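Notes follow once the structure below has been shown.
Every protein chain except one is present and positioned as in the full complex.
== subunit A ==
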Amino acid sequence: MLSEKALELIKELDRSKDGKLPAFNEDIIRKVLEEMNTLFQQNQRDVGEAAAGEIRYFPSIHLRHAALDRNKRCLLAYLYNRLERIRAMRWEFGSILPADIRANLCEPETQWFNRYNKNLASYMRSLGEAGGLDLTQDTKPPKNLYVEVRCLRDYGEWEVEEGDTVVLQKDTTHYLPLAACHHLIRQGVLEQVE
């Protein structure tokens, strides 16, 4: 069937949930491009005939043209959505992507990601007075300045911004400023309690 492969591409992307990125499917893309090439050549031939006055070629030309269009749209959608996801990941994971996701990018995507990184970084540096502003922190306004956290492993003494020290010991519960313990939560030392 026409455009079947292109649809498969879209479906594959759709099936993988948010926050994941399937491997760049070069194989199918090549097949779709081949299909488009054949369609185009067939059309080219038939258009010649049709121009000579053969009306009966018109429907098949239209069909192939529609299929070409559809393939093109699907390919663009695939590429665009992948970029969208990569961009979302930049905000989620920071400038360095996890290895498993990086392995799923194709070369141009990696280049795009690096350029996006650079752009974003230089923009963030230009904000605020000194040293810029990290836009990726607190993308939503926090409900509370403090957060209740549980310590998952022994970490030892740790200094909160105001100069207090806290001993982070396994299975203790703490109530701490959110901004200070943000990165410890990401490191997996602390766990937020609802």
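In this text, a residue touches a chain if its C-beta (ideal position, glycine included) is under 8 Å from a C-beta of that chain, and two chains touch if they have at least 3 such contacts; residues count from 1.
Criterion: contacts and distances are computed from a predicted model.
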item	value
Complex member absent from the view - protein name from UniProt, among "Cell division control protein 45 homolog", "NEDD8-activating enzyme E1 catalytic subunit", "Rab proteins geranylgeranyltransferase component A" or "Actin-related protein 2/3 complex subunit 5"	"Cell division control protein 45 homolog"
Contact partner of the left-out chain, one of A:Q42, A:Q137, A:Q169 or A:Q187	A:Q169
Residue among A:E8, A:D46, A:E109 or A:E148 that touches the chain left out of view	A:E148
Interface with the undisplayed chain - residues on subunit A	145-146, 148, 150, 164-167, 169-176, 194
